[in-house]
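The other protein chains are all here in position, but one chain of the complex has been omitted.
This part shows chain A:
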């Protein structure tokens, strides 16, 4: 049986019970530039490779929630906008920040709808959502399939396997890491996705949020302070 017989529409199952369109959407995520996230008991760090300097890979969505994406940038923008308005709507109705897992569920529900409608296609975006709420620190991964996963640390995108290898090796240390150590781990982890190229101020982005720290994106020159404790971040000439 040819795959092509069952992959023309997201509403068609294959005889093996697979939805090929969703799997193809997840391929789009695998093609995107790598991004990783890791959390401790007090902080969550997101790090992303940027394919060009002006790309916005890591975004603050609220005071203590942020996200990074891998995959189709245009789809990512729509999902991020949706998340911002969900955060605002929740705050309007409840006078408090949306719990991070609720946000992950809202994104996932929106993604799932696209997997059950003829004529639509799934979002070609995988997202890492980092946030702090009354329950503590959170890191979630979302998929075009509408699934979401609660992680201590994870990585998605191109050449994310070596990044995952690094994370698997070190994840037991993360819960009690200091903020600086966590950022160091994040940069060393993402470096594994591009062994032949140095990290510099134009090709990566870091987002940090903590129990006592607002979600802040570090890009360009603002990455240099991490240089001492971490990798040799080159100043891009």
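A few remarks follow.
What we mean here is this: a residue touches a chain if its C-beta (ideal position, glycine included) is under 8 Å from a C-beta of that chain, and two chains touch if they have at least 3 such contacts; residues count from 1.
As a working rule, contacts and distances are computed from a predicted model.
A chain of this complex does not appear here, and its UniProt-recorded name among "Trafficking protein particle complex II-specific subunit", "Proteasome subunit beta", "DNA-directed RNA polymerase III subunit RPC6" or "Carboxypeptidase O" is "Proteasome subunit beta".
Of A:27, A:81, A:109 or A:198, it is A:81 that touches the chain left out of the display.
Contact with the undisplayed chain is limited, among A:44, A:61, A:125 or A:177, to A:61.
Set against the missing chain, the residues A:91, A:117, A:169 or A:222 yield one that touches it, A:91.
The missing chain lies against chain A, touching residues 60-62, 81, 84-85, 87-88, 91-92.
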